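Input: a single structure, listed below in structure tokens.
The other protein chains are all here in position, but one chain of the complex has been omitted.
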Amino acid sequence: MLAYYFQLGLRSLRRNPALTALMVMAIGFGVAASMITYSVFRAVSGNPIPGKSAQLFTPQIDSWGPQQNLKGEPAEALGYIDAMALMRAHEAKRQTLLYPVQLSVMPGGNRDLPLNANGYAVTADFFTMFEVPFRYGSGWGAQDDDTRASDVVISSELNQKLFAGANSVGRALNLGGHDYRVVGVASHWNPRPRFYDLFTTSGFADEPDIYMVFNRALDLQMRTGGRNSCRGSLAYTTWQGYLQSNCVWITPWVELDSPAEVASYRSFLTHYAADQRLAGRFDWAANVRLRDVMQWLDYEHVVPPESRISLAVALGFFLICLVNTIGLLLAKFMRRAGEIGVRRALGATRGEIYTQYLVEAATVGLAGGVLGLLLTATGVSGVGILFQPEIAKLAQLDFSLVGLTFVVAIVATVLAAFYPAWRAAHVQPAWQLKSS
Amino acid sequence: MNIQIRPILTALRRHKAGTLLIALQIALTLAIVCNALFIIHQRLTNLSVTSGVDEANVFVIANMWGDVGQSTAQVDAQVRADLLALRQLPAALDATPASGYPLRGGGWDNFVTMTPDQTKPTTDAAVYTGDEHFIGTLGLRLVAGRNFHPDEVMVMGTQQAITPSTAIVSKALADRLFPDGNALGKSFYAMGTTPSTIVGIVDPLHRQGVDQWSNGYAGQALIWPLRADDSRGIYYIVRAKPGQLADAMREAPKALYAQSRLRIIDPKDGIQDYATIRHKVYDRDRGLAILMGIISVVLLAITAAGIVGLTSFWVGQRRKQIGVRRALGARQRDILAYFLTENFLISATGVVLGAVLAIAFNLWTVTRFEMDRMSMAYVGAGVLVLLLLGQGATFAPALRASRVSPVEATRSV
């Protein structure tokens, strides 16, 4: 019977080609606008580390005080003193400190120019906490942190450039004039948004090339390659002076597995801040935060407002397209009241009329879905003119987006058709006889 | 022409659903289009803000050092040599070292206070560093005071926070700090323990960033006489001779590599002219404006087509009725007026509802995204556009209706 309805639907759609085209276009454009903006939104609002996002926390400690902090909120990163104190206290199962470093690979072999290599100074737990996948080797161990080893983990891309993709574990590397040893080659790993460094990045930077030992970076007096935020008067002229200043530039992360651990870490933070007051370093009450990954993404407004506005406007646009479709379907169906009356007189039940018109609408939805898919594909590839390149390239037409486009087009159209079809099904069967 | 409203209303009551749908569509369209127009206008305004830079002739080189372990003295020697080479380029007019440049998309920013121990800052300023060539290279307009003397320019190493005793500020900053307009010779503190005295004022000078948060500090910037000899890298800003931008951009990296090869100038975006810089920094604004533009146009088209479609159907449904009216003496223009009035009544209901929705949507974006309040002019313009759109869309089917022959009255079904 569905095939019969489908056949009838096609016939009816062919009868008013202009009207059909209008409905198909409305659905197509509406669904495409929604899908394009949604594909971007989905990419920027996703959970970058689904398995562990609830176990990873970034501690914040207010070292600036109520006069200078961020409207009551502590700074979004730590200064050297607090960062090292957290590390030494070792109150969490795993913990890491990190900051961006900007390095260069010195010329060698057949390269006569240095090569840019950006990355992070991190501690050993970084790799296990964030589940960094390795192609060769692994991260370094805690003892390498202590011995301030010249170990590095490099990305597959850098490994390709420098070692032609071969297993480079154990090979030497000169970065900015210092020698390092490769201990691991990470497989492609670039969680988006880059939850672990939202202090410097907006969350969508290119994959880092290199990870080096945090303590080694300090020894080399490497200034952060990322953001640095300070308060009050600054007058440091040496590395030590900088470390002791109130500038914040280090992002700490801890892994806490249970609510009990979270509570106990939170109380540790509070006690730490309170102790700093007692020691005379702070002259304000403890003001600390402990946000997990999703809370942190939210707090840092990782989703650009443009993405939300676009999505909202696109959904509004789709809604209007649907209202438009409801009106046109209503007109179309009611114009066939005569035919409906005859069918009812010949024994069609209400349900059968209802189904017939819903199938007709679904056919429009299907056609709208096809058009929508074409427009979405075009739009997703051309989305570069609408969003910044680093965000635009996240929008991808994958299998789930294709499926979603169709499902949304058809479901939305069928929903839009409920009322017109209901009206059609309630045409009185006697209508024909009386009207002649 | 006598237009009677009452019979139209009676007829509309028999098409409740259709009437309601058109009104709803007009309302939603108005809400979206008003806000879209507002966003477009706002973003386009951002796009056209002047930077103060001679954008046609200036370009920026992002130069990173290969050896990050050099001492400040080594870096300074290299920077001086590089600048000398750049200034001698046949196509170049001038060059300056810098730690950032207008429209870079964010960078160094300092709080500004009037006294050294003031905790609540007076305001915020973008910080630029450069030597005595900075103003000339960017092509900034010096409206008061003087340029830096060569001997004023200090060196700042990687680990240093140095506060020069003199500064050139943008007029916007000068006016903010000294509203009486006598800023020249006065001093301020910018996160240093010692003050900086204002020796010159330029106007205008854009900030490095274009973020929403910095809107309150628009155009507030200061320039310190510093060569920021950071061991990681430096920006060189170069001004080409008029019409020789391309030549200068080609010559510059060659000259630098001739000085030393231990540097990285990214082949992709290591050298950018101001057209590129401006294009990149306003990516978001332009993108949103384009998207809103496309959506508005398609939306208006779909709404118009929807009105044409529904009106055509109504006309088709009422052919016989129209024929009877014609037979009873209605003139063509009476029929035309009937349908136009009908659409006007529906559209008027729609735009009233739409105006409320438009304002509500705007208020939502205000609270949610810290956007600005929309001026009522947008709602007014939107109302006008939609009323005209409705009348325009009705016109063709109404004209067809007016041409229905009175003979139709006698035909059955």
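Chains here go by letter, A and B, matching the order in which they are written, and residues are numbered from 1 within each.
We take it that contacts are C-beta pairs under 8 Å (C-beta built on N, C-alpha and C of every residue); 3 or more make two chains touch, one makes a residue touch a chain.
Quick note on the criterion: contacts and distances are computed from a predicted model.
Asks: Assign the chain not included in the display its UniProt protein name, restricting the answer to "Fe-S cluster assembly ATPase SufC", "ABC transporter ATP-binding protein", "ABC transmembrane type-1 domain-containing protein" or "Protocatechuate 3,4-dioxygenase subunit alpha".
Replies: "ABC transporter ATP-binding protein"
Asks: Looking at the whole complex, which visible chains does the left-out chain touch?
Replies: In the entire complex, chains touched by the missing one are A.
Asks: From the list A:I49, A:L243 or A:A345, pick the residue that touches the absent chain.
Replies: The missing chain is touched by A:A345.
Asks: Tell me which of A:G65, A:G177, A:G241 or A:P429 is the one touching the absent chain.
Replies: A:P429
Asks: Could you please point out the chain A residues that touch the chain left off the display?
Replies: Against the left-out chain, chain A lists 1, 4, 11-12, 15, 338-339, 341-352, 428-430, 432-434, 436.
What we mean here is this: only the chains that are shown with their structure count from here on.
Asks: Using the touch definition from the top, list the residues of chain A that touch chain B in their complex.
Replies: Residue positions touching the partner: 18-19, 22, 25-26, 29, 33, 37, 67-68, 102-104, 106-107, 112-116, 176-178, 220-223, 225, 230-239, 241-242, 245, 304-306, 308-310, 313-314, 316-317, 319-321, 323-324, 326-328, 330-332, 334-335, 338, 385-389, 419, 423, 435-436.
Asks: Give the list of chain B residues in touch with chain A in this complex.
Replies: On the chain B side, the touching residues are 17-18, 21-22, 24-25, 28-29, 31-32, 35-36, 39, 64-69, 111, 116, 119-120, 157-163, 189, 191-193, 212, 230, 232-233, 261-264, 266, 283-284, 286-288, 290-292, 295, 298-299, 302-303, 305-306, 309-310, 313-314, 316-317, 361, 365, 368-371, 412-413.
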